[in-house]
Each structure stands twice: as structure tokens, then as C-alpha cells.
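Removed: one protein chain of the complex. Kept in place: all other protein chains.
And then subunit A:
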Amino acid sequence: MDKIKEKLQQTSQATRSERRGRFISFLALILILVVVIAIFWFVAAKGLATFFQNHISVWDFLSGRTWDPSVKGANGKPEVGALPMIVGSFLITLLSALVATPFAIGTAVFMNEIAPRNGAKILQPVTELLVGIPSVVYGFIGLSVVVPFVRHVFGGSGFGILSGTFVLFVMILPTVTSMTADTLKSVPRYYREASLALGATRWQTIHKVVLRAATPGILTAIVFGMARAFGEALAVQMVVGNATLLPHNLVSPSSTLTSVLTEGIGNTVMGSLQNNALWSLALVLLIMSLFFNVIIRIIGRKGELR
């Protein structure tokens, strides 16, 4: 009797495997969370050391114009002005997004509204393929095509913000285009039908109905492209010239947060001020990436309400 009772009260094989499976898959999920927290913890700890250990003021760091951490400046503190890189990063990001946006929207509209058949057959697979092209390939093409072109047309060395903008424009174009196309696709068909039934032309339908309805999605696509441009390292580093100076004009050699990071981290000693200052740049990069995330969320929430 007791044996049967015992057997019935025991957890079954299935329950045990259920618990084990659930626990293991939960661990996998928690691992991702731990990784994200660890990334923030490590980068913040390293990046804040510049301010707490080396006593550089945050304002000097953000607004200083000279980046030369191994040299002491006029006030007796090392020269760690990150303004040139911050300006470089923002300038390249904004310019490339500014150039890419009309092209991306135009192409997406063309794919969806004007020539859907050819668009789906040719443009869509090609843009999806280009999203996957490695960034170093873009950098290499920038180096061998864009830089000589800029040098030829605008003079100077060819390295600079303008070349970086061209490279990033081509790089984020497929991303922004395919995201915009997805948004346009999700605009209900009867919106267009209603507009056309009212006697609107195709162009009126596109810019008064379709683009209006898709605005939140398009904005998300643009911010997404900007986030990608801001964080891109190697392709930019190859064409921007890497001079830590405030850009005089679009064709003077300059630098971005990512380009200084990729070049410098290997040449400095862990724990030194030169190294900590670089980690502060990484922290700025991290905070900006968070910022882009927040913007995307806000746009998403506003878009939902309507």
C-alpha cells in the first residue's frame, strides 16, 4: 500500500523535466541580463575613473578642445578635451542621416507605392543583402573610391567628415530603406483606397495619407540609422583622417569617438589616465546609444496613441 502511495506522491518524470527545462531556459535569459548589466558596470567604472580618480572635471572633458592626455595643459591638468570627437561624431551622424533620409523614403515609396512588382523583385532583396555587408567593406570602398573622389573635387587630403558622411550614408541607406518599406507596408490598404476614392492623385495619397500614417515608423527608422552611424567604428576610422582637432570644414581631417577608441585602446597602459580617458569616450558612446534607444521608445509610444 505504502509503495503505491509513495509513488503517487512523488513528482513525476515529466514534472521534473519540466522544472529542469524551465530553470535552464530561465538561466539563459538571466545570463543576457547579467551581460548587459556587466557591460554597463565595467564601462561606467572605467569611464568614471577619469573624473573620480584623475579629478578631471566633467565640463573640461566635454568642452575641452585639445585631446592630448599625456601632456599637461595650462591649468596643470592633462589635456583631455573630448569636444573634437564629440562634434565629429554628431556631425557625421546628423549629416549622413540628413542625406540618407530623402533617398531612403523615396526608395521605400517607390518600392511600395509606385512600382511594387519591380520593387519587390529587385530592390528589396538587394537592400536586404546590403544590410548584411560588413562595415569594413564599406570602409575599404570609402578608402579606395570616396576619399580619392573627395580629394579630387574638394581638395585637401580627402580624409574628413565629408568622406565619413558619404560612407555612412551608403552604409545606413539599406537599413533605413528596408525599415521604412516595412512601415509603409503596414499602412492599411483601405487608407489608400479611401484617399483615391476621394479623387486624390497618387502623389496626394502618398504625402497626405501614406507618409502621414507612417511617420512614427519612418522616424524610428531614421533614429535607428543614426544610432548605427554613431556607433560605427572601423568604416569611419578608415576615412575620417584621425586628427583629434575640431573640424574646420568638412574636408579637414578630424575624428570621432569610435575612431579614437579603436586606435588608442591598444596603445595605452591599463589604468593610466590616457587609458581612462578613452574609457570615458566609450562611456559617452554607451550613453548616446541609450539615448537613441529612449528616443525610439518615445516615438513608438506616441505612434501607438494615434
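Note that in this section contacts are C-beta pairs under 8 Å (C-beta built on N, C-alpha and C of every residue); 3 or more make two chains touch, one makes a residue touch a chain; residues count from 1.
The rule is short, and it goes like this: contacts and distances are computed from a predicted model.
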{"item": "Among \"Heme ABC transporter ATP-binding protein\", \"Cell division topological specificity factor\", \"Phosphate transport system permease protein PstA\" or \"Cytochrome d terminal oxidase subunit 1\", UniProt-listed name of the chain not shown", "value": "\"Phosphate transport system permease protein PstA\""}
{"item": "Touch criterion as defined above, residue of A:P69, A:P84 or A:G139 at the omitted chain", "value": "A:G139"}
{"item": "Full-complex contact with the absent chain, from A:T66, A:S157 or A:T262", "value": "A:T262"}
{"item": "Touching the absent chain when the full complex is considered, from A:L31, A:V58, A:L98 or A:I298", "value": "A:L31"}
{"item": "Contacts of subunit A with the absent chain, listed as residue ranges", "value": "14-15, 17-18, 20-22, 24-33, 35-39, 42-43, 46, 102-103, 106-107, 109-111, 114-115, 119, 122-123, 126-130, 132-137, 139-141, 143-145, 170, 173-174, 177, 200-204, 206-207, 224, 227, 230-234, 237-238, 258, 261-262, 265-266, 270, 279, 282, 285-286, 289-290, 292-293"}
